[in-house]
Every structure is written in C-alpha cells, then in structure tokens.
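Up next, subunit A:
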Amino acid sequence: MIDLNRVNKKFGKLQALDDVTLTFDAGKSYALVGPNGSGKTTLIKSILGMVIPSSGEIFVDKENIKNHWKYREKIGYMPQIGRYPENMRIGQLIDMMKNIRGNNRKTDEELVHAFNLTKILDKRMHALSGGTRQKVSAALAFLFHARIMILDEPTAGLDPVSVEILKEKILREKDEGKLFVISSHILSDLDDLSTHIVYLFEGKIQYHNTIANLKEETQEGRLGKAIAVYINQNSFQHTLQE
Partner candidate 1 sequence: MPRIIKYIFYDILRTRFILFYTLFLLVSTMAMFQLDTDTGKVIMSLMNIVLMVIPLVSIVFTTIHFYNSYEFIELMLAQPVNRKVIYFSEYISTALSLCIAYIIGVGLPIILYGISPSSLTLLYIGLMLTLVFVSLAFLASVLTRDKAKAIGITLLFWFYFSLIYDGLLLWIVYSFSDYPLEKLTVGLVALNPIDLARIMMLLKLDISALMGYTGAFYQNFFGSFWGMTFSAGVLALWIILPLLIGARIFIKKDL
Partner candidate 2 sequence: MKTLFLFCFFLSLPSLLISNVLVVSPSGKIQSIKTGIQEAQPGDTIIVKAGTYKEGNIIIEKSIVIIGEGYPVLDGEHKYEIFTIHANDVTICGLKFIDTGTASMHDVAAIKVLDSRRVKIIANIFTNTFFGIYFSNSSYSWIEDNQLQANAKAEHEIGNGIHLWKCEHVTINKNQIEGHRDGIYFEFVTNSLITNNRSEKNLRYGLHFMFSHNDEYRNNFFVNNGAGVAVMYTKNVKMYGNTFEQNWGSASYGLLLKDISNSEVIDNQFIRNTIGIHMEGVSRTLLDKNNFYENGYAVRLQASCDDNTFTQNNFSSNTFDVVTNGTMVLNTINGNYWDKYQGYDLNKDGIGDVPFRPVNLYAMIVERIPSAVLLWRSFLVMLIDRAEKVIPVATPENLKDNSPTMKPYDRS
C-alpha cells in the first residue's frame, strides 16, 4: 500500500531520513520505533506530504505522492501533538473536518462517543487538557473510515481507560484489513497492536521484520526486552568490527 523508495530528507546538516526503502502492506500493523530524533515523525510526515523528501519517491497505492494531495483521502492521521485552531469548539472542529473531507459517506463516530466528547462539544480547543486533545485527535483520525491509519504516539498523555478504548478500536479496525503505522515510545502498547516492527536510528532503518521473528531472534518474550537485546547485540557487533 505504501512504498518508500530510497527516501532521503535533510534538515540543514541533519540527515533525518537516510536512504529509507520500505513497504507497508494492507492488513498489517507496523510499529515504528526508535529513540528521540531518529526520524519517526519525519517519516510519517513525509508519507502525509507535510515534509517534502530531499530525494527518493513515496508511493501510496502505486501512485507517486509528489505534488499530489487526493491520496490523503485514504489516510487517517493522528498527530503527536494535536494542534488545532484555538478558538474553535470541539463540535465546530469536527463539523469542519467533515465539511472539508466533504464526502457524504457515513462517518465513524465511535470514538467521539466512547471518549465522551459529545458532552464537551462546545468547549474551545484552547481550554482542553493535553489528554482531551489527544482524544479529539484520535476521534478525528478514525472519523472517515480511512484505509490507512497513521498514528504518531497515540497513547501519550491518555489515561489508562482511554488507552484501552483506543487499543481496542485499533485492533478491531486492523482485523477489518486496514493498514496501521504506529509510532510510540511505549513499547508494551505496541506489543499488542503490531505485527511488524521498523526500527529507525539516525534516519536509517536498522531493523525491519515481524515482531514474531524479532522475539525468536532475541529469545525474548516481550517486545521491549527484545528490542533492547537486539540493540545491544548490534552495538556489540559494531565495536567488534572496529
């Protein structure tokens, strides 16, 4: 569904993405992991067209996204930090999004209800807490039945109950054949949600495999542990080579 072909991105001297070649397939769920500043958000934003790659191509459904925008209809995006027009009320924001996506298809308002957003529809965005903001972001991302869901740190700042609601939602949608790309620091969350793992470090893909394989390779049962072991092994190899 999404193909990245030798994508590079430089911010000044900083190489945010280094020769990234990657394929995301429908019906699968990818965990995008890596330390802070490893290029996760840049990768996501590149797919959304918010960041323009310095070189390389990105295809969504075999269509090069360069100078295109229609393909974003297929994508539901939940940003890391949801930034919204501060003066708008939640209700207005949701209405506006529906209005702009402009399709008459039935919207998926499950999360709006599940997060109890219906009770605070007249609250203004600037009055919201970080967690409520995240809820709004999540609700908006799922609103349009998009086949590709890109979630940037979806659980950060959410209360445990809401995290569970969101996780369930993701699992259900995944089973319906949607593609999920989820970045997170909280590896335990990803463990349940993802089938594949992409490990980014300094803009490079260090590891790309199924989670099952990773666990097998490292002989670890938990994703967090498995990654830690993998990293240790690799850095050990690096030192040996030197």
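We take it that contacts are C-beta pairs under 8 Å (C-beta built on N, C-alpha and C of every residue); 3 or more make two chains touch, one makes a residue touch a chain; residues count from 1.
In picking the candidates, the idea was that all candidates are chains of the complex that A comes from, given by their letters.
None of these values were measured; they are calculated from a predicted model.
Of the numbered chains 1 or 2, all belong to the complex, but just one touches subunit A: 1. Subunit A contributes residues 11, 45, 48-52, 67, 69-73, 75, 77, 79, 83-88, 96-97, 99-102 to its touches with candidate 1 in the complex.
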